[in-house]
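First comes the structure, then the notes that go with it.
Only one protein chain is missing; all other protein chains are in place.
Moving on, here comes chain A:
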Amino acid sequence: MLNVKLPGLDMKNPVMPASGCFAFGKEYGDLFDLNLLGAIAIKSATKEARFGNPTPRVAETSAGMLNAIGLQNPGVEHILDHELKDLEGIDTPILANIAGRQVDDYVYTAEKMSQSDRVNALELNISCPNVKEGGITFGTVPEIAARLTEKVKAVSEVPVYVKLSPNVTDIVEMAKAVEEAGADGLSMINTLMGMRIDLKTQKPILANKMGGLSGPAIKPVAIRMIYEVSQKVNIPIIGMGGIQNADDVIEFFLAGASAVAVGTANFVDPFCCPNIIKELPEKLKQMNVDHIDELRGRSWGRC
């Protein structure tokens, strides 16, 4: 009643940890069996190794958190040779997130990553606000996002999901642009840009000043955007943004998601993914639903 099939991702249940919140699985693999998960979205890979931003990199907010880690990762080659090797013993599909500063970086990383036997699909992180092309970000201009998607699709040997930024005026326009460019699916939403200022120092708390807001505080934004986009595109959506329990997963399906990712909640409870997966069947029974797929888009009907 929980298995879902998305491009490249044949999942025994619809729950995966979100990219950036689970590293490359090893730490959580010491706590529970990673085979329990529907899939694993691994941390962003870039062409070169990156140390990331200075600390503090996280700050708490009401029902949420801000982060500005800065895409710290050991680079795509290292990930292929080490981090992915560590995941060879498990059969859970891997969604490999990739990021870059310019189109060539994405293309390089996508090509390398997609050639790995262990990678089942790619997730393009287009929310990185630091790019060459006239200072415009990949995540906010539909034409640029579409062109990037096309170039990555041209080299990728596995399906490509585009992770959309919520920091846009028209999320539907973005979604349609990358769908037309060949995206096999969407991940939404990435974090919302936010900031906190310390009253004692009167300075921003994050060393990077601004960061991405995640956690239950952003769930209504995610639900709204998925509700809007899922009715306008024909590709599946991996929904994320503040999911903490089985009820939240069901709400994302009702909005139109085909699978979900759990991010910040892993920090609150490292066992939350397996716990949610365990809770879901009982929730579905209570709703008289035989398969979770039946819930997808149920909220769309007219009032």
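The rule is short, and it goes like this: a contact is a pair of C-beta atoms (placed from the backbone, for glycine too) under 8 Å apart; a residue touches a chain by one contact, two chains touch by 3 or more; residues count from 1.
We adopt the following convention: contacts and distances are computed from a predicted model.
Among the names given as "NAD-reducing hydrogenase HoxS subunit gamma", "NADH-quinone oxidoreductase subunit F", "ABC transporter substrate binding protein (Dipeptide)" or "Dihydroorotate dehydrogenase B (NAD(+)), electron transfer subunit", UniProt records the absent chain under the name "Dihydroorotate dehydrogenase B (NAD(+)), electron transfer subunit". The omitted chain makes contact with just one of the residues A:Asn67, A:Thr92, A:Asn167 or A:Ser258: A:Asn67. The hidden chain makes contact, of the residues A:Leu36, A:Val58, A:Val172 or A:Val289, with A:Val58. Residue-level contact of chain A with the missing chain is found at 20-23, 27-28, 30-31, 43, 49, 51-52, 54-60, 62-65, 67, 69, 72, 74, 215-217, 244, 264, 266-271.
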